[in-house]
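There's a structure below that I have some questions on.
The chains shown are only part of the set, and none of them has been moved.
Which chain is which? They are A and B, in the order written, and residues in each are numbered from 1.
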Amino acid sequence: MGKGRLEAFSDGVLAIIITIMVLELKVPHDAGWEALRHLGPVFLSYVLSFIYVGIYWNNHHHMMHAAKSVNGAILWANLFLLFWLSLVPFVTAWMGENHFARLPVICYGVILIMSSIAYWILAQTLIKHHGEHSVLARAVGSDTKGKISTGIYAAAIAVAFVYSWVAFALYAVVALMWLVPDKRIERILGEGSEGRHLS
Amino acid sequence: MGKGRLEAFSDGVLAIIITIMVLELKVPHDAGWEALRHLGPVFLSYVLSFIYVGIYWNNHHHMMHAAKSVNGAILWANLFLLFWLSLVPFVTAWMGENHFARLPVICYGVILIMSSIAYWILAQTLIKHHGEHSVLARAVGSDTKGKISTGIYAAAIAVAFVYSWVAFALYAVVALMWLVPDKRIERILGEGSEGRHLS
């Protein structure tokens, strides 16, 4: 099976997730600074979630780029990932509107953990389909960054029971960690695609 | 006529349907467990509908993959299917917010029945266009699973008049039935595509 529609559907869902979050930035009825300042926490959590969905889209793009075909298990693993990401707008708004209170911050972390596990499952399903010596398997590698992220999310959730702002800061640190350019995957893909025709 | 835009448009509509459902998970104003627990039924029906839309996307993907071209009748049969699926977010939220009360559960079942009939019509229109001995016709087959599903939905609606939770459980059973991997279609497609170039 071709990978085209999986990519198109994922692009669609991720584009909608990243965009409908802004609907939670409720338009204030008055036009003063006070109204704008009131939106601060919601805006802050919007920015973080925008970056996270962007990271997922980016990584998804890279991983699927190395894929050659998909099967039924991959389609479902992909939907499992999209399911958890689809909950991001909810936890984002809940966390922002309650000014980073404990429970919403914990739930945000739970969604991040579940998403990272779902991404890992998707990667494994893809590797199983393409073989352990495929370009894709090498591009995914040991995914140390992913595992460290999952660990930090877990730590952040534990911390959130006491200091929820620290947990939020930890989520932001992980996001920054991913924003730092990672040449490794691109390099391996570059090697693998020598002599291949990349669309 | 090429099938590309029909796939793209369907992907778009299904991606939006699956994602805007989450907007019905209304963000609570307070940050306590009570608020989260209150969302339980809406979340439960969200999960079920996410799986259902995922199943339809999956099946649509498989069926259209075997298609080689489309005509006007197929475009409209496809829109007829999308129409019924577009009502899924409405019945999902109505069922969840009313804690699986009788009428919403019945309406949910009606939408499921209409969607399965619309899918069957789409399949027949595609088969008529491609011929009864086409790869597509063999990939769709007798669609026993689809017919059994429609039967269970009908039974569930009858049951809902007395025990609406049992009806919900039946909807969930059908969903699980589809989640179990079905190698048949992939195998036939694999045969049919021997020697062909699948994009």
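By our rule, contacts are C-beta pairs under 8 Å (C-beta built on N, C-alpha and C of every residue); 3 or more make two chains touch, one makes a residue touch a chain.
Quantities reported herein were computed from a predicted structural model and do not represent experimental measurements.
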Once every copy is counted, not just the 2 shown, what does the total come to? 4
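FYI, only the chains that are shown with their structure count from here on.
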Once chain A is fitted to chain B on CA atoms, what angle does the rotation have, in steps of 5 degrees? 90
Distance from chain B to chain A - Cα centre to Cα centre, in angstrom: 26
Given the complex with chain A, which residues does chain B contribute to the contact? 7-8, 11-12, 14-16, 18-20, 22-23, 25, 27-33, 36, 47, 50, 54, 57-58, 61-62, 64-65, 179, 181-183, 186, 189, 198-199
Chain B-touching residues of chain A, taken from the complex the two chains share: 1-2, 4-6, 8-9, 12-13, 15-17, 20, 23-24, 69, 71-73, 75-76, 79, 82-83, 86-87, 89-90, 93-94, 97-98, 101-104, 107
